[in-house]
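One protein chain omitted, others in place.
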Amino acid sequence: MPIRVLVTGGTFDKNYNERTGQLYFKDTHVGEMLELGRSRIDVRIRTVMMVDSLEMTEADRTLIVQNCVKAPEERIVITHGTDTMTDTAAAVAAAVTGKTVVLTGAMIPYAFGSSDGLFNLGSALSFVQVLPAGVYIAMNGKCFPWDRVRKNRERSEFEEIPGPPE
Amino acid sequence: MPIRVLVTGGTFDKNYNERTGQLYFKDTHVGEMLELGRSRIDVRIRTVMMVDSLEMTEADRTLIVQNCVKAPEERIVITHGTDTMTDTAAAVAAAVTGKTVVLTGAMIPYAFGSSDGLFNLGSALSFVQVLPAGVYIAMNGKCFPWDRVRKNRERSEFEEIPGPPE
Amino acid sequence: MPIRVLVTGGTFDKNYNERTGQLYFKDTHVGEMLELGRSRIDVRIRTVMMVDSLEMTEADRTLIVQNCVKAPEERIVITHGTDTMTDTAAAVAAAVTGKTVVLTGAMIPYAFGSSDGLFNLGSALSFVQVLPAGVYIAMNGKCFPWDRVRKNRERSEFEEIPGPPE
Partner (left out) sequence: MPIRVLVTGGTFDKNYNERTGQLYFKDTHVGEMLELGRSRIDVRIRTVMMVDSLEMTEADRTLIVQNCVKAPEERIVITHGTDTMTDTAAAVAAAVTGKTVVLTGAMIPYAFGSSDGLFNLGSALSFVQVLPAGVYIAMNGKCFPWDRVRKNRERSEFEEIPGPPE
């Protein structure tokens, strides 16, 4: 059961540019992280873009959706900036059916020593293997259906949106 | 849905003793790892023992099984040395019903910079939330039913045992 | 022989702000680094400011110089951003006599796993203990008199300025 990993950037993959003193994107760390985690999952990684999710355009989101649609794999993990992760999740949910798609990211860049990235990647890759078709966000050790979650910016964590009364 | 984490030691939790130059057990790193991973899962951690799994006795295994049976939680993660992880999994499977139990560990101590522990913990805590009742081993990004897995010592990884012909 | 450490900020001490995704200054890491290095040197740390050295004003430099002059210690290490380290070194050299002052910094923040900061701090604290009175810059494992060094921005390293023909 191969898993497609679509890389889109986000805090997860930011590096420190020593010449400018700014954070920037170079290559993704996903391969290195899977090696560190000694993953033996059959994973195909594709870098779709490397952007800050606050700067992600509708065209970017369309490209991500297309990658989900066209991927032969039925299980997909998307690494993504946390700020607009739910927007992309909604776009994917509107267009993709019959596949399990899990979005994840990090609050601290993996290149920093104390990142949540490795924990989140282990989590997302596990949820994607067992959850039924649908679009989810895996953060903070939990997995939320895409339309039941929001980022709480003050607490820097993802939380459930209470459902409507039945 | 609270999750019980039973700590038993293993490579996962080994520390370096600077006086003797040997590896030894002090306290578990699980709490610190969950903080690093920014976990917001409702987790109750209990250190049952801190031993090398090669030195684990039948009495030790009985104690682990009892902890699984008595825990009010229906979802349990056990951190464990990799060498006899499948033995403990078998003992748990023989005695525990109606609960989802996932064993995990690490090939490299978490106290080392380059451990697979954080990835495995994220993975185990995710599988345990969604899998049906049963006993599993989560290593290398995969999750195996307890009776379909063995440690390949040469390759330092867990692999599936092929099932009988149907 | 107590050593004064004056903290002024710079890349050395930058942290990642998870809410804004920007680098910023919080507290200095010098104390933590000395603990990691198991330093038993008698060190008195004072945070004079926490600024990017590109944004350091003349008033800031005056304050650093005053701290050097007033310090009862005869041996002083200044942690500083690399971009204007030589400017501050010149200001100190113009005003301070009879003391050994060593400036150091880092190309990568210590909060990142792969920083040169710990190496540089060990280096600066060693040079300051044995060099005669004067102002120096300790970077890249070397120690340069303040008026014989420049930052090579292209190579991200400090290099000697050839002296005049004798």
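List of remarks:
For clarity, chains are labelled A, B and C in written order, and residue numbers in each chain start from 1.
Methods note: contacts are C-beta pairs under 8 Å (C-beta built on N, C-alpha and C of every residue); 3 or more make two chains touch, one makes a residue touch a chain.
On a predicted model such as this, the values are computed, not experimentally measured, just so you know.
Taking every chain of the complex into account, the omitted one touches B, C. Only one of C:36, C:69 or C:133 touches the absent chain when the whole complex is considered: C:36. The omitted chain makes contact with subunit C at the following residues, 33-34, 36-41, 107, 113-116, 118-127, 129-131, 138-143, 156-157, 159. If you put the missing chain back, the residues of subunit B touching it would be 11, 14, 16, 18-19, 21-23, 52, 107-109, 111-114, 153, 156.
Everything below uses one rule, namely that only the chains that are shown with their structure count from here on.
Comparing per-chain C-alpha centres with the mean over every protein C-alpha atom, the closest match is chain A. When chain centres are set by their Cα atoms, the one at the greatest distance from subunit B is C.
Between the Cα centres of subunit B and subunit C there is a gap of 46 Å. Taken residue by residue, subunit C touches two or more other chains at 113, whereas all remaining positions touch fewer.
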